[in-house]
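Every protein chain but one is kept in place in this view of the complex.
Up next is subunit A:
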């Protein structure tokens, strides 16, 4: 197979990545020629900003703190940027609650505490699963299965909890919003849980449940929503593509030999305006493999094509995060358990 990508210079981070699903988030700031990366290590988020010329790197570490209590900290389950039309926010979800920061991590603008029982219960309590939806919502999942919907103003810290969606019975693993930019897609948000159940929602003052796609008793650890298609990665190493609103199975891939930890879509891979439009999909698992796939949707026949493009084996690494660094899939970055670097690959 032709070498589609080659390894670039890695970025060192201050502490190693923890074994968590979707443990890498990337934000591209085109006006400043910078890319931000975040990687979670226990109760700390390692943030590094990398200049595009590869010359400047600056680091910041954020700790999950309970409101203003400096001493109390808790383990972080996920950190991700939420891109809204008016602002970008960095969201941290932990055992104690949810924090939202300005995108450079400089100021915390909002804190939401989870209800934790006084004496420890057998079932763990935490928040996990982050997605920005349409113009003004940030949705976060909880271990109870609830999905919290936050209303975010265009500036300031007057963020409010507007709704709690109760549909899942198992812990939320990941959430995704429609990333194609296509306003015609009815479904705006998909949430996934430990039983593999997928819920498709339409956003609004009241969110509406459009569809429930049952799991097959295996956790869905990573999910994406693209052009009305749910792309789900499972603990069994399979990737499945479903039509969001109807639940029709488009494709099933025996993709990996271990638990899948991360999926990502590069929405603008193909040439704009051509049909069918090709998008790149990235999948990564504990089996050390990162794979790149091409997806194309033909609207007339409502069919999805999926083709395998590329494999990269990151030797001896249990991959826990993999993301494209840009919208057209030209480069991607990878993190692994116990590793203190972000490994990068670019197209040859």
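One rule holds in what follows: a residue touches a chain if its C-beta (ideal position, glycine included) is under 8 Å from a C-beta of that chain, and two chains touch if they have at least 3 such contacts; residues count from 1.
The working rule: contacts and distances are computed from a predicted model.
Asker: Tell me the UniProt protein name of the chain this structure doesn't show, selecting from "phosphatidylinositol N-acetylglucosaminyltransferase", "Heparan sulfate 2-O-sulfotransferase", "Torsin" or "Protein OSCP1a".
Answerer: Per the UniProt record, that chain is "Protein OSCP1a".
Asker: Out of A:43, A:99, A:180 or A:222, which is the one that touches the chain we can't see?
Answerer: From the options A:43, A:99, A:180 or A:222, the contact with the absent chain belongs to A:43.
Asker: Can you work out which residue in A:22, A:95, A:146 or A:177 touches the chain that's missing from view?
Answerer: A:95
Asker: Looking at the full complex, which residue from A:226, A:289 or A:332 touches the chain that isn't shown here?
Answerer: Within the whole complex, the residue contacting the unshown chain is A:289.
Asker: For the chain left out of this view, which of A:105, A:235, A:267 or A:329 touches it?
Answerer: Answering carefully, the residue with contact to the hidden chain is A:235.
Asker: For review purposes, identify every residue of subunit A that touches the missing chain, sorted by number.
Answerer: 1, 10, 12, 15-16, 18-20, 41-43, 71-73, 75, 77, 95, 119-124, 126, 170-171, 173, 193-195, 217-219, 235-238, 248-259, 287-289, 302-308, 311, 313, 315-318, 337-338, 340-341
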